[in-house]
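What you see is the complex with one protein chain gone and the rest in place.
Lettered A and B in written order, each chain numbered from 1.
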Amino acid sequence: MILNKIFKNTLLLLAACLVLSACATKKEVATEAIKGQMQGDVYTGTDSVEYLADGVPDRVFFATNESILTTASRETLRAQAAWLRKNSSINVVLEGHADERGTREYNLALGERRANSAKDYLMTYGISSDRISVLSYGKERPVDSGSNPLAWSKNRRSVTVKAN
Amino acid sequence: MNRSLIISSVLHGALIMITAMSLPFLAKKPLDIPPIVSVELIQIAEKTNIPFAPKAKKIIEKKKKKKLKEKEKKLVSEQAPPKKEKKLISGEAPPKKVKKTQSKTVVSFDQKKEKIKNQNPEAVPLPDKKVKKIETKKETKQNPVKTVKKIETIKKKKANQSPKKADNKVKQVSEFEKKDLFDPSNIAALIDKSKVDDAEKIKKDDKITQSQDKSVLTGKLTINEEQALQAQIFTCWSIPLGLPFNPDDMLVRIKLSLKPDGAIEDMEMLDHIKMNTPGKERFRTLADSVRRAIQLCNPLNVPTTGYERWKKIIFNFNATDMLGG
Partner (left out) sequence: MIKNYLIFIILITLPFKVFAIIEVDITRGNLDPLPLAVSPLSIDDKSKKEFQKILKKENIGSEISIIVENNLKTSGLFDPLSKDAFLQAPDIANLKPRFEDWNLIKAQALITGKVSLVDKKLRVEFRLWDVLAAKEMMALAFTTVPNNWRRVGHIISDKVYERLTGEKGYFDTRIIYVAEEGPKTQRIKKLAIMDQDGFNNKFLTLGNELVLTPRFNPTSQMVTYLSYFRNLPRVYLLDIETGTQEVVGDFPGMTFAPRFSPDGKKIIMSFAKDGRSDIYTMDLENRIVEKITNHPSIDTSPSYSPDGKYIAFNSDRSGYQQIYVMNSDGSDVKRISFGNGLYGTPVWSPRGDLIAFTKLHKGKFYIGVMRTDGSGERLLTENYYQEAPSWSPNGRVLIFYRETKTNAKGEGFSAKLWSIDLTGYNERLVSTSTDASDPSWSSLLSN
């Protein structure tokens, strides 16, 4: 009798687990589309990216509240450094941005910190700090006006802009 | 003549000796019981009211067992005789939660009722439209349909009732509200004790307390009487919410002289000097709100008996709980 009860209970539990896992997998499928353009919460797509020259993307992306460069970002910046070395007359402004999920003043500082980590990397590849200036817009100039994780990931960026 | 003088002086001397040497002995004498009874009754009443009860109980336990027993008996007698209190005890029976919600809704519609009541009976030519407007407003304010219905029925009733009856209702309802303040376990304990106690003795004490109620000399309100008054004034007192919390200026004491029907004959702010002190404007604001509350509540829901007890009464308005923290 008791055994029977236990058996029943386990069956019920199993069924519940199945139902729940079904839910979970469904969600995963739904976010898969976004995942294609994001790694962790760093944007990896090419939607808003412009090119300084052939094969030289103008921007790098960051994780939430972070200013650490990802592997992809470093690759982009190395390409920019090479391009800057080739065109020694060009100066650049690094524009740092944050997403809308932070207070305005902190985001201004965060944008500055992001642009600076890009600047530091360019400098380690031999670009003089005289040629690079830094400007933070905080959350003031998003590229994507959406209110969703994908839009925010596109907005957490440092963009290299020709200054002359 | 001489004889009586001597006897008298000897007796007086003996009396002085007795009082000087053995007051406790006097206290044990039956003649002295009434005053002690009255004092202790009030203490218990307050203790059941206040969450410090356990502490107070310990202190009592330290006293003689005899005294303790007496107290219990008196307490029981205090709980038992008035009809309203019986209701109260029976009202305690249902589970806590149910009771609470009931009492709350009752009180809230009662407040509304009071407002409406005050609007209608006055025979001033107020255009119909306005009255309706106000009433509908109040009804829409109330979310549950039930309470709205209640208001309507009360309105109908109220039309037939004399204002005094309405007042009685207010009293009863306020007693319901009071139950929120009670610790039910406490009351349960009291009921248990009443069962244990000797019925005869209850009756005895009963007589004493009742006679005291009428007596000029006793000077306190019962729990129910006090809480009926409190509940009435709670609804009248609009606390000035903007007032910053300052622990020194949160207490306003007001002394009232009342007529037998509860109408206010005279009022006196006990801190009126402070009221007009420069820099104490915030205290004045609080005092003003107290005065308005008293005027709004005039006439007060006074007990039906023992006018001499509450002819003069002091209210201590303390906004600490409402504005503090």
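Definition applied: contacts are C-beta pairs under 8 Å (C-beta built on N, C-alpha and C of every residue); 3 or more make two chains touch, one makes a residue touch a chain.
No experiment lies behind these values; they were computed from the predicted model shown.
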{"item": "Hidden-chain contact residue, picked from the options A:Ser67, A:Gln80 or A:Thr160", "value": "A:Ser67"}
{"item": "Positions on subunit A where the hidden chain makes contact", "value": "65, 67, 100-106, 108-110, 112-113, 116-117, 120, 134-137, 140-148, 151"}
{"item": "Residue numbers in subunit B that touch the chain omitted from display", "value": "4, 7-8, 11, 15, 31, 35, 115, 118-119, 122, 124, 126, 130, 133-134, 216-221, 226, 229-230, 233-244, 255, 281-286, 288-289, 291-293, 295-296, 309-310, 312-322, 325"}
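Assume only the chains that are shown with their structure count from here on.
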{"item": "Separation of subunit A from subunit B, taking each centre as the mean of its C-alpha atoms, in whole Å", "value": "67"}
